[in-house]
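A single protein chain has been omitted from the complex, and every remaining protein chain is retained in its original position.
Then we have subunit A:
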Amino acid sequence: MSNVAKRQTSTLDKVLRIALYVCLLGMAAVYLAPFLVMLLTSLKDVEEIRSGTLLSLPSSLNFDAWSKAWSGACTGSQCEGMAPYFFNSFQIVIPAVAISTLLGALNGYVISHWKFKGSDVFFAALLVGCFIPFQVILLPMARTLGWLGIANTTTGLVMVHVVYGVAFTTLFFRNFYQSIPVELVKAARLDGAGFFTIFYRIILPVSTPIIVVTVIWQFTQIWNDFLFGVAFSGFDTQPVTVALNNLVNTSFGGKEYNVDMAAAIIAALPTLVVYILAGKYFVRGLTAGAVKG
């Protein structure tokens, strides 16, 4: 039986298909090139960098620059590498992400399921928070931290990031909870559950996608933050971004591009890892709409 239509592939189709892949690969290369250059450079020694081109491969694998960047490079007058600041960053990021995510979830829950007089105004006011540029709040925040006695401390930085992040996290959670049917909360109230029980037993268990989105977003934002870090951190509480800047700007003798590159990759690594591990949930969570009951 040959009356089944066969798929016809003309030469033109093939050419177009190849052109498409070339195009896609080209775009991927453009985006990956800077990272590749960083990686290659970090594996060369200073002599090789000076004599070779940007894209030439290192003659041998040489991790000296990485160990120097991690534990020996000078950032200003200190010469302990990136390691202490790397941990500083974690000390800031972990509590800041946890607190801002939790507050955002609670805010979103209240705004979408426990409306009170003025809750819409409250939400609108919070939204304005998303549009305030960092620079604007630098001075007032510095005064506030001074008053609270937590200037130049990790606690202070955590607070700044929480305050700034809550606007975004609330927006995320509110939009997600808006799609949870109100009947679910009504049913739980009739069943005898209170405000926190409903949140903990009914709402949180269905919130995984939006929690992942919020955590990735907040982690990336706070980890990559430079301005708040440079403005509000103390000498020994500087986050990794500030340390990277200091490292690159501190030079004794020649510029060690390999160390700079290694340090930059180290500084970027956690956000990369988070995205690779949870990236697919990120896309899923952003597009997740209805919770089907």
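Convention: a residue touches a chain if its C-beta (ideal position, glycine included) is under 8 Å from a C-beta of that chain, and two chains touch if they have at least 3 such contacts; residues count from 1.
The working rule: contacts and distances are computed from a predicted model.
*Asks:* Look at the options "ATP synthase F1 subcomplex epsilon subunit", "Sn-glycerol-3-phosphate ABC transporter ATP-binding protein UgpC", "Integral membrane protein" or "Ferritin-like domain-containing protein" and return the one that UniProt uses as the protein name of the missing chain.
*Replies:* UniProt lists the chain left out of the view as "Sn-glycerol-3-phosphate ABC transporter ATP-binding protein UgpC".
*Asks:* Using the touch definition up top, pick the residue from A:Val46, A:Leu138, A:Ala151 or A:Ile202 that touches the left-out chain.
*Replies:* Answering carefully, the residue with contact to the hidden chain is A:Ile202.
*Asks:* Looking at the whole complex, which of A:Ile49, A:Leu171, A:Ala188 or A:Val248 touches the chain that is not displayed?
*Replies:* For the chain that is not drawn, the touching residue is A:Ala188.
*Asks:* Considering the whole complex rather than only what is displayed, give the residues of subunit A touching the chain that is not shown.
*Replies:* Residue positions of subunit A that touch the missing chain: 181, 183-184, 186-193, 197, 201-202, 205-206, 291-293.
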